[in-house]
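The complex appears here without one of its protein chains, the remainder shown in place.
Chains here go by letter, A, B and C, matching the order in which they are written, and residues are numbered from 1 within each.
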Amino acid sequence: MNLEEAVSALASGDMKLRDAAKALDEDRAVEARRRALEARHDLDLSPLDGRLRGSEAENNVENMVGALEIPLGVAPELEVHGEHARGIFDVPLATTEGALVASVSRGCSAVRESGGAVARILKDGMTRAPVFLTSGVEEALKVSRWIDGNPDAVNRAVSSTTEHGELLDVEPFPVGRNLFLRLRLDAKDAMGMNMVTIASEAVAELIEGELGIRLVSLSGNMCVDKKPSALNVVRGRGKSVAAEVVVPRDTVERVLKCTPDSIVDLNVRKNLIGSARAASLGFNAHHANIVAALFLATGQDEAHVVEGSTGITTAEAVDGDLYLSVTLPALPIGTVGGGTRLPAQRACLETLGVAGGGEPPGENADRLAEIAAATVLAGELSLMGALAAGHLSRAHEELGR
Amino acid sequence: MNLEEAVSALASGDMKLRDAAKALDEDRAVEARRRALEARHDLDLSPLDGRLRGSEAENNVENMVGALEIPLGVAPELEVHGEHARGIFDVPLATTEGALVASVSRGCSAVRESGGAVARILKDGMTRAPVFLTSGVEEALKVSRWIDGNPDAVNRAVSSTTEHGELLDVEPFPVGRNLFLRLRLDAKDAMGMNMVTIASEAVAELIEGELGIRLVSLSGNMCVDKKPSALNVVRGRGKSVAAEVVVPRDTVERVLKCTPDSIVDLNVRKNLIGSARAASLGFNAHHANIVAALFLATGQDEAHVVEGSTGITTAEAVDGDLYLSVTLPALPIGTVGGGTRLPAQRACLETLGVAGGGEPPGENADRLAEIAAATVLAGELSLMGALAAGHLSRAHEELGR
Amino acid sequence: MNLEEAVSALASGDMKLRDAAKALDEDRAVEARRRALEARHDLDLSPLDGRLRGSEAENNVENMVGALEIPLGVAPELEVHGEHARGIFDVPLATTEGALVASVSRGCSAVRESGGAVARILKDGMTRAPVFLTSGVEEALKVSRWIDGNPDAVNRAVSSTTEHGELLDVEPFPVGRNLFLRLRLDAKDAMGMNMVTIASEAVAELIEGELGIRLVSLSGNMCVDKKPSALNVVRGRGKSVAAEVVVPRDTVERVLKCTPDSIVDLNVRKNLIGSARAASLGFNAHHANIVAALFLATGQDEAHVVEGSTGITTAEAVDGDLYLSVTLPALPIGTVGGGTRLPAQRACLETLGVAGGGEPPGENADRLAEIAAATVLAGELSLMGALAAGHLSRAHEELGR
Partner (left out) sequence: MNLEEAVSALASGDMKLRDAAKALDEDRAVEARRRALEARHDLDLSPLDGRLRGSEAENNVENMVGALEIPLGVAPELEVHGEHARGIFDVPLATTEGALVASVSRGCSAVRESGGAVARILKDGMTRAPVFLTSGVEEALKVSRWIDGNPDAVNRAVSSTTEHGELLDVEPFPVGRNLFLRLRLDAKDAMGMNMVTIASEAVAELIEGELGIRLVSLSGNMCVDKKPSALNVVRGRGKSVAAEVVVPRDTVERVLKCTPDSIVDLNVRKNLIGSARAASLGFNAHHANIVAALFLATGQDEAHVVEGSTGITTAEAVDGDLYLSVTLPALPIGTVGGGTRLPAQRACLETLGVAGGGEPPGENADRLAEIAAATVLAGELSLMGALAAGHLSRAHEELGR
């Protein structure tokens, strides 16, 4: 089979992505897959084969000496029934961990056989929490009450810094003489951390001016940014998002080589009891793997995988079938700003149909969050199936990790 | 100034990396910096300007459609006094977060002015914790005691799977009928997760055969892999590593534009009290940012930034100067296997002088861990200085994040 | 000195409580102190010398075989400047831990020398969180939105069960098919757990009827009752309350035998860094000791010391003096119901002037909470002073613990 034939077969679905390497050498297989994706999505994906130029990245790095290339694979045909994302998606994943894309792909197949994954955003809002020094508890309470009583002034301070973001609320946490104020913004299609930081600075200046207390640090670690925290688990940060699927028993047995009961049992012993005994903030098999690979591919902040690792996976047997869900309380994600502007990252967002600002604003980030949750679901399904079937390390051995 | 002149000036240190863009356009500045690095380290860094080919990445990804390019910058001249890493390092950092490399670079300057950072490995060992089903507490205890009493058999099982790894210990955690066994291996220069997984499978087979209990899952979530957990904080996973520096008051004032006391004060209110109030597992400013960027650059597993975010930063005023330390209890890191084999990632490891297996085995991974801790220290120093000086969001605004 | 003389001297303050045992044997010293308290507060404290009769306790225990007696001491003359509690209080503490009352008493002296402790309630509300089974994420969201949209129906359900309590809010937490609803009530002078449980049952019946989902458990562990949890730390449960004091350097040196700086230093290394490294939810020296002793004395639920142990102590040097604060995010406390009805417990509440319902309702519980926080503050001050001065174990040795 020559390259052109392979492209056609892949684009039409007659050939699966994973079979390209059987027909072509690996270098040409990569090209064939990329061109097939271009055809399927009517896109130019040349940045995935390009060199990143300094002038393209000058807002993203300093002292640039080149580019670091992460292998990019695709988990094909994930069916999502979100409130925002609806359809079938070829999910780009950047990773160096052999077997990961294959595993997620298997999950996508199982999800699709099951009629797709439901996904929903549960809560939304990007946060920043400056810390102020007060004279003590009384003053800290006074400031908290002033903020409650002066929403217009606070909103004005926020809107002086951003056209897009909207202040959702300000939660005060006094601790001795310290007053932490956790501001939460609807950042629309932006992940929003810069937006909320700049807005917080304006609010901090307002408070310093009006109430005479001193800002100690624009970030007081109750944001909580890039540190695992129960606060984010309980209150959310970025998108709180969930996805679920009911996988027919037959699909579990045929695709995952195990049974619904074995996955339910494994979920209780591993993801719930094991994580409880480890005093963990993540009750899942490997949310972080999928979040990391999707975040890299789509230009998110790579350190935000920390928050993305704190989800809960549940599994139940329902009428003999397998119900599986993932809930991610804190997923900071966006489609504008930061790394989303880089050529390859943007090409990946385009593959998912969510590049740039959405219509209405926020729509693209909402879609991406739902796709992310569904992808995590597919990844959980596949790994838990592999563990239940007992062949985790064998997969790794074969795939050379 | 033409390109060749710039390369010379950069290589000799007459021009700073960050000044290259003043003399050349950004595309050529990137080339000049890379060539200067090549000259300084006598290396071929062409992979940083290359295209990743499918045949180079076939062990690292499936369904490959190309490569995702992450801008790669360098934080120059980090002086490290480790037990293993000794010298001055140009630290490669892959990130899309504008201002990060500039900030770490400023930290490296301050560290160097201070005579360098001390770094030490506190503990080492990669872990995997399979979970077994027993008949109950009595049998779980019996199995635990059998393992204690049969070290030779357990060691034989482990060494049947690996030439390099050495079993350090097996810690049992019974919970009802579940028995979790946390195996810890000295994985030498490998990060070791695959090694310990495969070894765990052999031990699991031994136990199933000898004691008649059933393996439920090769990973029981007490490993703990890629979920934030107090277990890893308390017991360590991968390298537990620390770094510290005493920054003279003058350097704090001149380079960081603040005072030792202001950083000490900020550390207490933000990194300690703020994180405490947020019920966080990370008591630091932004360890995750530096870990993420260095992990990407050096081919580590990008999801392991989760563990890398759980460190503690301390700051003290000592004789008027600033003592700053970082302690990272769980840093999974290696120089062989996984993403370290990819061309650009290997070029970054070479820049640090730690590519491939060390001499003696484990030496390269130890060096990299110490460099990582020192880089995190530089990153903390710079960000905390910026926060104390009150210009965090301004830096971001200017740098376009 | 005979008994009557001792009573007079103690009541007038000419003799300190701790000196009674020098003038009388211990049995008569106890009587003298009790009678002096009766005189000072114009109370009948005979229940502290009585036998608990079965008919007095039939609502509090089953299969009663007698009473367990806990030694009751008094930490005298705690000066409190609360929003609710204002004055000087003789704080009853029931404990078997030798040295505890003596230590808190020392703290009370230091607080009084410092002009008293400021105390404030930061937040209030008792919670219960039933868990429901839904068909999945969509239905869970639908129920959440129904509750938001039908406040009147929910309030009616609550008020059908209680005259006193007022619903503050209902926070939904969906996890897969599970929906947790955390109800929060203003329970006035009651600790409120029964009140909110009964109200939750009514709300659960409403929801089952209206929306057709099934209640799994009236408590879904997101209440969170008697389990340490970050949720309570972050969101509060019962009273969130704080107290603070500025202790003059001279008082620190003379009463506590150390310096402000030594306590500040100890607070950072022990209460902040030590607790951080232990992945603790309590950043304090021994809040639980004082909470436990005061809870026993005043008829609180003894298991609620769990929540009462999760506070943060901060210490700062301010103009050479010592600023010390305690913040208790979750203190379930009341003055009516439960053990507060028992004779000895009621006598202790009367000693503090907070027995029974307050005027307006809630006032007595608020006062007790502020006194509790101030007592915890005194206890922290004294123990931290002892540790800083280096004589913790010596105190225990001498006092025979």
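Quick note on the criterion: a contact is a pair of C-beta atoms (placed from the backbone, for glycine too) under 8 Å apart; a residue touches a chain by one contact, two chains touch by 3 or more.
Every value quoted in this text rests on a predicted model; they were computed, and no experiment measured them.
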## Note on the structure
Sole touch to the unshown chain from A:121, A:230 or A:355: residue A:230
#### Entry: Sole residue of C:23, C:102 or C:168 that reaches the chain not shown, by the stated touch rule
C:102
#### Entry: Interface with the undisplayed chain - residues on chain B
118-120, 122, 136-138, 141, 174-178, 230-231, 233-235, 242-244, 279, 312, 314, 316, 323, 325, 327
### Task
Please give every residue of chain A in contact with the chain that is not shown.
230, 233-234, 268, 272-273, 275-279, 281, 283, 312, 314
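In this text, only the chains that are shown with their structure count from here on.
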### Query
Taking each chain's centre as the mean of its Cα atoms, which chain lies farthest from chain B?
C
### Summary
Taking each chain's centre as the mean of its CA atoms, chain A sits from chain B at a distance in Å of 22
## Note on the structure
Chain-centre distance (mean CA atoms) for chain A and chain C, in whole Å, is 41
### Query
At which residue positions does chain C touch at least two other chains?
230, 233-234, 279, 312, 314
